[in-house]
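What follows is a single structure, and I will ask about it in a moment.
Right, chain A next:
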Amino acid sequence: MSRLIPHPGLSALLVVVWVLMVNDLSFGALFLGIIIGVLLPIFTAPFWPGRPNVNYVAGIAYFGLVLWDIIVANFEVAAIILFKRNRDLQPAWLIVPLELGTPEAITVFAGTISLTPGTVSTDVSACGTYLLVHALDAPDPQADVDRIKSRYEARLNKVFA
Partner candidate 1 sequence: MSLITHLAIAPVVIPALAAPLALLVMRRRRALGIGISLVSAAAMLLAALALLWAASDGTIRTYELGDWPAPFGIVLVVDRLSAIMITLAASLSVIAMLHAVLTRADRKGWHFHPLFQFQMMGLNGAFLTGDLFNLFVFFEVLLIASYGLMLHGQGPARLKAGVQYVIVNIVGSSLFLIALGLLYALTGTLNMADMGLRVAEIGPDDQGLLRVAALLLVTVFALKAALVPLHLWLPRTYAVSTPAVAALFAIMTKVGVYSIIRVVPQVFGDGAGAAAWAPAPYLLPAAIVTAIIGFGGVFVARSLSEQAAYAVIGSTGTLLIAVAGWQQDTLSAALYYLVHSTLAGAALFLVADIVARRRAGFADNASPGPDFAQRQFVALLFLAAAIAATGLPPLSGFIGKLLILESVADVPFWGWSWAAILFSTLIGVIGFARTGSLIFWKETAPSKAGPLEGALPATVSRADMVAPIIAIVLLAALSLGAGGATDYTAEAAAQLLDSAATAHAVLGDR
Partner candidate 2 sequence: MTLEFLVASAIGVLVAGGIYMALRGRTFQVVLGLTLFSYAVNLFLFASGRLTVNRPPIWSKTVTEYADPLPQALVLTAIVITFGMTAFAVVLALRSFLETGSDQVDGDIVSSDDQQPDGNGAG
Partner candidate 3 sequence: MIGSISIAEIVISLMLVIGASFALIGSWGLVRLPSLMERLHGPTKATTLGLGGMLVGSLLFFQLELGHWTTHELLISLFLFITAPISANMIAKAHLHHLQIEQGNAGPAGKPPNPPSDSDWATYETPRPIIPEAPPSDDR
């Protein structure tokens, strides 16, 4: 079974994506989706060595949280762009120490940071233990670092258990 479906999560995602793509929940579509969901991961397995295990429940929860944060943060940043003058702006570099192990986790983490407006993850340290983040307006950088770590990294640790 695990050889047939090396990565159930990916397969599931592909099936979903397929159904969304063909825009049709008929059995035929689903059937084809399942075929693709099974075949593509096998075909592309060599291109993704060492896929991590994922806790999907935590993952979906995390996704919802991020969505919400995005919406909120959007308004904050919009306000900044519209109303805050450049000289009042306090951009800052945040250095986020990483506890996440797998590159996948780090990537998702960095991606989250970038997607939530006001912060852009810029680089990872050569040793892979620090994340360089640019904040658009961070009067208190350390607070932002803590918020990011507690809010996202902690949760991601659960997702990529």
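As a selection rule, all candidates are chains of the complex that A comes from, given by their letters.
In this text, a residue touches a chain if its C-beta (ideal position, glycine included) is under 8 Å from a C-beta of that chain, and two chains touch if they have at least 3 such contacts; residues count from 1.
Model, not experiment: these values are computed from the prediction.
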Candidate from this complex that touches chain A, chosen among 1, 2 or 3: 3
Chain A - residues contacting candidate 3, complex: 17, 19-21, 23-25, 45-46, 49-50, 70-71, 74, 77-78, 81-82, 86, 89-93, 95, 97, 103, 106, 110-111, 114-115, 117-130, 132, 134, 136
